[in-house]
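Quick one: structure below, then a few questions.
Below is a slice of the complex: some chains, not all, each in place.
By written order: A and B. Residues from 1 in each chain.
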Amino acid sequence: MNLPANKKKISIVCFSGDFDKMVAAFTIASGAAATNREVTLFFTFWGLNALKKNKGRAATGNSFMAKAFNFLMGGLNNLPLSRLNFFGASPKLMTMMMKKHNVATLPELVEAAHALGVRIVACEMAMRILEVEQSDMIEEVEDVVGVATFLNDSEDAHIIFI
Amino acid sequence: MNLPANKKKISIVCFSGDFDKMVAAFTIASGAAATNREVTLFFTFWGLNALKKNKGRAATGNSFMAKAFNFLMGGLNNLPLSRLNFFGASPKLMTMMMKKHNVATLPELVEAAHALGVRIVACEMAMRILEVEQSDMIEEVEDVVGVATFLNDSEDAHIIFI
């Protein structure tokens, strides 16, 4: 007799804050959740930018260095393409191309993933280094967790690093 | 009694079209197939370039934006190195270094993977956004599949994102 607890799990480490890679992460997450898998997105380093409440550039943090990094990294509306970025023009063009072909845009994907029950958590260590607080982040962030906790929760999960 | 259906599976999402990462993806794929695993390579976004029939730069697509992107991304012979690319000189140098040390080059790796039974499929959504048709791609592409189908096929597979 199989227990219902045997649900397949996928954990995605969202390390890169690249626009295109975030589209990929959320597409995989939503697809997996829609096919009845338990999905956790763990945002760390550059990935944290995709979760900032302030979707544009903002000097978050206390120290000068943290402020400078956070400003330069930007927010959800400033994520660069991993290639051919052209100083930020390409993500906007890419969004136009996605809309034209009726593909969900990045903010729509974030919303869909959350609605489908994808768990969104932020990395405690990266938040500490970059001086980002939970209050700086969107409401969809369920929890702030350490690496050890994330790894424990992902013991039976496939781990994907994006 | 174990059924022979229990063959180990590996699915590789080939997202990046970087020369060096494609070498890594095909090397892992061939190695895994040679050791009796079922391997699927799912090409999406920049990865699509490695599958274009026209191995050089070509303005594939209908809209101006798709044409521009496809031209700039190039084909199998124009994949950049993920670092120290020097405007395309480095992948050529790297190929020379691979030949010198009798390591299979990228086109040889593609051929070997196909011969070893590695399944090569292309992402439907990325093809739609970038206006790439199956007829634009090499014959080794077995199928065009959606993300949901890919995830279903990969239910028992280890998923690697490259």
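One rule holds for everything that comes next: a contact is a pair of C-beta atoms (placed from the backbone, for glycine too) under 8 Å apart; a residue touches a chain by one contact, two chains touch by 3 or more.
No experiment lies behind these values; they were computed from the predicted model shown.
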item	value
Per this structure file, total copies of the shared sequence (2 shown)	3
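Following the convention adopted for this analysis, only the chains that are shown with their structure count from here on.
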item	value
Cα-centroid distance, chain A relative to chain B, in whole angstrom	25
Touching residues (chain side chain A, partner chain B) in the complex	8, 10, 20-21, 24, 27-28, 31-32, 34-35, 82-84, 93-94, 96-98, 100-101, 103, 158, 160-162
Complex interface listing, chain B residues touching chain A	13, 15-17, 44-46, 63, 65-66, 69, 72-73, 80, 125, 128-130, 147-148, 150-152, 155, 158-161
